[in-house]
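A single protein chain has been omitted; all remaining protein chains appear in their positions.
Moving on, here comes chain A:
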Amino acid sequence: MSNPSISRESRVSRTAVTALMCLLAVYFMLPVYFLIVAATKPQGDLASTNGLVFSHFNLIDNVRVLFTRSDGIFGRWAVNTVIYAVLGAAVGTLISALCGYALAKFPFRGREVLFSVVLGGVLVPTTALALPLFLLFSATGIVNTYLAVFLPSIVSPFGVYLARIFANAAVPQELIESARLDGASEFRTFFSVAFRLMTPALVTIFLFQFVAIWNNFFLPMVMLQKESLFPITLGLYQWNGQTARAPLLQESVITGSLVSIVPVIIVFILLQRFWRTGLTAGSLK
């Protein structure tokens, strides 16, 4: 007797729920969709045509202009971004893994103290460090070099925190013991046994650190004056500030934004499952 009313009720709430989620999905996709449309248009169509409707397909030409502008400086920024974010995250993941593994698997005095220090570091926002770092670096003369952005970027307390959790979960103590009995050095044990078992976790750590560096605008902003050292974000920011004087830059800012976020979005979607492991560890432990 009550069955049909329940199913009608659930059909109503199912529709309401789906409608709400669709609305939010539109909200999340709107700026990216706008960017895709705008990147395919010639500069002249940006203001004169509807921003959500495709007009003349000019994407290839826009990309060519983007990469040839100012002697191909955008390509340089892209390479710099790879150096800062990809290489930086790779080095950072390795040192986080070594440290997290040692904190998880080696019993020694002061271990918990060191781990608390790392946890304190998780709560220090990297933005807060940028200006003090600039003061320190300008005293030592490495401001306005690759190292000024690269070196601070490799440090990730959150990476150590995750590495310790993952090393505890993924590397059985017996395996380490038996590798030791076989006479393997601790480093050999780490690289041949633990590293392989921790690989999925290391991908997660890498992704988080990559985003942190990719997102950290304030550090390069403070450290770098030389255009040839800029990451993409800082370069686009500078171009965006010049569009009032050079309106033709607008199309390059739009195309450059699209070209730089599309590969990252694709990699993110492909590596989805690694996010979930990290976010679970981050929220539960």
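Methods note: contacts are C-beta pairs under 8 Å (C-beta built on N, C-alpha and C of every residue); 3 or more make two chains touch, one makes a residue touch a chain; residues count from 1.
Rule of thumb we're sticking to: contacts and distances are computed from a predicted model.
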Name under which UniProt lists the unshown chain, selected from "ABC transporter permease", "MBOAT family protein", "Probable glycine dehydrogenase (decarboxylating) subunit 1" or "SGNH/GDSL hydrolase family protein": "ABC transporter permease"
Contact with the hidden chain (one of A:P125, A:P172 or A:P200): A:P125
Touch residues of chain A, complete complex, unshown partner: 10, 13-14, 17-18, 20-21, 24-25, 27-32, 34-35, 38, 46-47, 50-52, 94-96, 98-99, 101-103, 106-108, 114, 118, 121, 123-125, 127-129, 131-136, 139, 151-152, 154-155, 157, 160, 177, 180, 183, 185-188, 190, 211, 214-215, 217-218, 221-222, 233-234, 236-237, 240-241, 243-244, 253-254, 257, 260-261, 264-265, 267-269, 272, 275-276, 279-280, 282-284
